[in-house]
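All protein chains of the complex are present and in place, except for one that has been dropped.
Chain nomenclature is as follows: A and B, assigned in order of appearance, with residue numbering initiated at 1 for each chain independently.
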Amino acid sequence: MNLKQIYKYGSPPNYFRLSLKAENWFLIPGIVLIIIGAFGGLFIAPPDYQMGDAFRIIYFHVPSAYLSMSAYAYMAGAALVGIVWRSNVAFSVAKSIAPFGASLTFLALVTGMLWGQPMWGTAWVWDARLTSQFILLLLYLGYVLLHLSIKEQRKADLAASVLALTGVINLPIIHYSVVWWNTLHQASTISKLSSPSITGDMLWPLLVMIFGYGFFFWGVICRVVASEILKREKRSKWAKQYIKELV
Amino acid sequence: MSIYQQLFLRDLKVSMKRWSDLLTGIIMFILVAFIFPLIAGSDQDFMHRIIGPVILLSSLLASLISMQNIFKPDLINGTLEQLVISAHSLNGLIFIKILSYWVSSSLPLVVISSLIASAYYVTGTDIVNIMLTVLLATTTLVNINSLAAALTLGVRYPGALMTLILFPLSLPILIFGSKAIEYSILGLDISGPFYFLTGMMLLSFSLGPIATAFAIRISID
Partner (left out) sequence: MDALSMGEYGFFVWSSFLISFLVFLINYIFAQREFTSVLNEVKLHNENE
């Protein structure tokens, strides 16, 4: 395996072209999978014995929650690469992931509340998952806000990346400590959403949705990363070249 | 006298001169702890239940309100720049700065928390435990505050940003700190939360200055 083939994508013009080329390879499967998964989840999967039709919210809730956490991991990974290798490409990726990641966290919280109201009778409960999702939203927002507040781009990149990394260290601590705290005072009445004892007919739309969300996410990120790279390098020769090629 | 001792003493002297800045944090601590019984009822059981959270919350808010005083004055008068370009290890210098900031801003809080504890009808060894909790928790809080302050050093109006950075990072300390106080009052074994607080203190004092120094270098350029 020729490493040079990989290293060349560390340079902005190559990564730019790569993400534009890859965009539709992610978007189209993503959209198809989401349509299939949503249809399967909303219409084909049988209604749950205990929860009736409301459990269908799971098909929107679980993928967004799962993706919001893995997106943060990707963001922190890109931030680390950016700091260690001082890579503009990596910083662009990290910066691009943040807004979509934040909106996925928001989605997870909202669909969770829509689940909670009919199921538990209350839209909010102070349990580990809900609070750590909310913390995740704050971490994303802090990252975005820090980027917006610091005018000089290099400084903003580095500072926000430090923030992203300290957030990662924090995430398992928060989840863990809140679980410990809650199990002392409240009996855990929350049903585990990722229960393995879920029948095949209900399971496959969930898996399809998870993959669909992931593909669509990366498709959109490709476009956003491309914008970010172009924005940073608008004075460069390759940008001029690219514009000429378009016309 | 080594550079570290000199810096430590210099920082202490300077913060003594700026005693009104120190006072902001201390007053915030006292006021928040004071307000709760006034507005939420003051029977003994209730006070014993809320003293854990109240003490931790007061420490958090006190540290939040005086966060800008860690680096901003030194940035303005040029000392911070001198530290950065000096031949000495910035990690070590920042460690000393954070340590002296802790001594000047949080050590008084440890003493004051004993008074607040007795005002909340707490007696005996519980008061010592509360003082110990404040001691441990503020060490970590001071490091998190320094990191947040260093990250927002170049920002003009960092208010919302500071809170947004501080809150998620300080959550474990708040949770375990109030648990420690709660366990102590209930008579349960306090070693669990205290080990966690000590662990967080060691972790934050070892990694905090490094991250803060890095952030200062970013902000100062």
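Operating definition for what follows: contacts are C-beta pairs under 8 Å (C-beta built on N, C-alpha and C of every residue); 3 or more make two chains touch, one makes a residue touch a chain.
Please read all numbers here as calculations on a predicted model, not as lab measurements.
Engineer: In the intact complex, which of the depicted chains does the undisplayed chain touch?
Structural biologist: For the complete complex, the undisplayed chain touches A.
Engineer: In the complete assembly, which of A:64, A:131, A:149 or A:170 touches the absent chain?
Structural biologist: A:64
Engineer: Which of these, A:38, A:80 or A:144, touches the one chain of the complex that we don't see?
Structural biologist: A:38
Engineer: Using the document's definition of touch, tell me which of A:128, A:164, A:202 or A:224 contacts the absent chain.
Structural biologist: Answering carefully, the residue with contact to the hidden chain is A:224.
Engineer: Could you pull out which residues of chain A are in touch with the chain that's been left out?
Structural biologist: Answer for chain A: residues 34, 38, 42-43, 47, 52-54, 56-57, 60-61, 64, 99-100, 103-104, 106-107, 110-111, 114-115, 117-118, 216, 220, 223-224, 226-227, 230-231, 234-235, 239-240, 243, 246 touch the chain left out.
The rule is short, and it goes like this: only the chains that are shown with their structure count from here on.
Engineer: Which residues of chain A touch chain B once you look at their complex with the stated criterion?
Structural biologist: That would be residues 135, 138-139, 141-142, 145-146, 149-152, 155, 158-159, 162-163, 166-167, 170, 173-174, 177-178, 181, 184 of chain A.
Engineer: Please name which positions on chain B make contact with chain A in the complex.
Structural biologist: 147, 151-152, 154-156, 158, 160-161, 164-165, 167-169, 171-172, 175-176, 179, 196, 211, 214-215, 218-219, 221
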